[in-house]
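Below: the structure, in structure tokens.
Note that one protein chain of the assembly has been removed; the remaining protein chains are unaltered in position.
Our next item is chain A:
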Amino acid sequence: MALLDVCGISDWVKEDTFSSQKASVDRVNHFNFAALEPELAVPIGVDPAEFLKPFTDCEDGVEGVTIKLKHGTTTLAFKFQHGVMVAVDSRASAGSYVDTQLFKKVIEINPYLLGTMSGSAADCVYWERLLAKECRIYKLRNKERISVSAASKLLANMVANYRGMGLSMGTMICGWDKKGPGLYYVDDNGLRLSGNMFSTGSGNSYAYGVMDSGYRYDLTVPEAYDLAQRAIFHATHRDAYSGGTVNMYHMQETGWIKVSQEDVGELYHRFAAEKK
């Protein structure tokens, strides 16, 4: 209110008292793309990273009292002449305990946008669902679908507010928009990279090895499916924290299609048979 401003009270009155009415009237929330308004309340005077240290799995941690965040994955995506290939495993592990072999690590934001998840499952699921909500709102407000670069930028901005607070998220945003196929890597530090090939998670080095040795831009569609599947399979074979099934998506001009969902055990036997 103008009177409050004149009296100089708004300087020290906190936002969560009655003057929050001023805040919601003045703040143009529907133009900030979820960047300015923090979604999670952080207690004042507490550094979340320091607070969590004794309870998480690190050197300063207290013996026997650790929260083992769900970690461990292999995901990959690469661009080629017929669009973007996305392949992920489906194991969710907590330390050495396998929570489930059927975890969905690809979130289908809209028929032209996909997001992959690696790192802490809780963080990924939460932030990517929030991203999906922002994408839907963007489409309603602007009457056209959000671009891949804008969607990845929104996610990067959202998590950059919580930098250093212990988020763990490595994701790839893939889609097809007016500018053509798009592939961006976004992680919990707010890093955002555009590129032709990414692999994230604990098994990413194995996936990179297989992908790099077989990748060409002019792959045919069946060759690309085979390459993506093999890369994930070999990562699940050697990485303890990856496994379950290989979920594969193909992002085309007309939207994404789910190519296959195959158990790695069956893939093992198929590839072994090929060798003979």
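Everything below uses one rule, namely that a residue touches a chain if its C-beta (ideal position, glycine included) is under 8 Å from a C-beta of that chain, and two chains touch if they have at least 3 such contacts; residues count from 1.
Methods note: contacts and distances are computed from a predicted model.
Participant: Of the options "Response regulatory domain-containing protein", "Large ribosomal subunit protein uL4m", "Proteasome 20S subunit alpha 8" or "RNA terminal phosphate cyclase-like 1", which is the UniProt protein name for the chain that has been left out of view?
Facilitator: "Proteasome 20S subunit alpha 8"
Participant: Which of A:Q101, A:S147 or A:S260 touches the chain that is not shown?
Facilitator: Among A:Q101, A:S147 or A:S260, only A:S147 touches the chain that is not shown.
Participant: Of A:F33, A:Y126, A:Y225 or A:F271, which one is in contact with the hidden chain?
Facilitator: Per the contact definition at the top, the residue touching the missing chain is A:F33.
Participant: Which listed residue, A:N157, A:N189 or A:S260, touches the chain dropped from view?
Facilitator: Only one listed residue reaches the unshown chain, and that is A:N157.
Participant: Name every residue on chain A in touch with the hidden partner chain.
Facilitator: Residues 1-3, 25-26, 28, 30-33, 35, 142, 147, 149-150, 153-154, 157, 178 of chain A touch the chain that is not shown.
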